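Input: one structure, supplied below.
Only a single protein chain was left out; the remaining protein chains are all shown in position.
Note that the chains are named A, B and C in the order they appear, and that numbering of residues resets to 1 at the start of each chain.
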């Protein structure tokens, strides 16, 4: 699973922020993960725990999942992602590259593949709590 | 000047909204215009006055200009548009198609033409006040 | 916050009877040459024709036609350049053909702006020259001008067909009319005709490699005298005129 790759990205980025903003110690890092990324939060937390060190040693990582929703660029229709509709191969593909949803998902109303992923893609660092 | 084309677009759109939201009469329409569009508000108001009819007959049009600003996608630099830097031909080009600023403007810090127009393009209908 | 440009697009194109989109997905197959020559031929036949170059980062139609020293004028909007009897519109009139790097959102904004402010007047045909790829411009044309008819250009290469096939999928899902696939720089023995028919699209025929083309670019009289032009007249024109 590429949870490890993403965990590494999170640690690297937090370390950059810690350096830049001169933190002495980090207590908590809040992450949001889009549902489309289909990340196993268990593995993710395990990886983060394994990789953190130095000023992050004692940091807690909280993960919030964001439901995925789409908005059709043609008819304006809004709908939510239904993961059960796809076989494992397609799920894995979307897990790696959420944009390939444009291959497998169409607007339920007008059948267009021209939609925006309103929410539910990506992995973001929302907040860092620590001591400067 | 293509103020007339844009005024026509405003009137058509407001009429659509009036129809859809079942207004009996419109008192006021608030517009914002991006500085990059370099619209002559005098001509714009004249054109709107000339074109309004029916339920829009008595509508007042208020126009607010938005200063143009850019954000560099490469170095993150933020800067504002300085219209005096360009000759008349370039000004006219940007007036018609604000995106051609990518031809004539570069990030003052890193010289990249890869920037976003943060504010200052387009013409938007912000609010309609009327009687339903 | 409502963008009023969108509502006016239909109105601006009200006087335009037929919109032909020359597209492919694949680059370098002859879209711009086809669009330009087709526009010229229709003009010579007496139709009122507009040609709109939508390949904003690599516009070509002004070079093919050899437009020089002209500019759109203003009259309650933008009035296209009148050249060789047709109405031509391209971003080069504003970029002076200088380097213009554009992200997707920019492409979308330019298309909307051009459709909202260009006054085409009465036209029998508006020809759109499309960029390669299946991106913002293609999606926006489908979104804003659903009555468009697509003329697809391919070469005999499997690499071109692979992309054309993807574009056909998209167009079919949106019930957009496909006039057919034109084979360009073709040979007599290619498998393209069969591939095209297998996906349920009309095959329009093949235009051979024409060594007069490069020397004719920028010279309309020479262009008219190429084998390429007579092929467009023979293979494309009947298919465009018949459905009207």
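Definition applied: contacts are C-beta pairs under 8 Å (C-beta built on N, C-alpha and C of every residue); 3 or more make two chains touch, one makes a residue touch a chain.
In this text the structure is predicted, and so the values were computed from the model without any measurement.
Student: For the full complex, which residue in C:103, C:149, C:202 or C:222 touches the chain that was left out?
Tutor: C:103
Student: Which positions on chain A touch the chain that was left off?
Tutor: 1-2, 4-6, 8-10, 12-14, 16-17, 73, 93, 96-100, 102-103, 113-114, 116, 121-126
Student: By the contact definition given up top, give the residues of chain C that touch the hidden chain.
Tutor: Residues 25-29, 32, 55, 57-58, 60, 63-64, 97-108, 131-136, 138-139, 155-160, 162-163, 165-167, 169-170, 214, 217-218 of chain C touch the chain absent from view.
Student: Please output the residues of chain B touching the missing chain, sorted low to high.
Tutor: Contact residues on chain B toward the absent chain are 73-74, 106, 110-114.
One rule holds for everything that comes next: only the chains that are shown with their structure count from here on.
Student: Name, by label, each chain that touches both members of the pair chain B and chain C.
Tutor: Expected: no chain.
Student: Could you pull out the chain whose C-alpha mean position is farthest off from that of chain C?
Tutor: A
Student: Centroid of chain B to centroid of chain C, CA atoms only: how many Å?
Tutor: 29
Student: If you average the Cα atoms of chain A and of chain B to get two centres, how far apart are those centres in Å?
Tutor: 36
Student: Round to the nearest whole Å and give the separation of the Cα centres of chain A and chain C.
Tutor: So the centroids are 40 Å from each other.
Student: Which residues of chain A are in contact with two or more other chains?
Tutor: none
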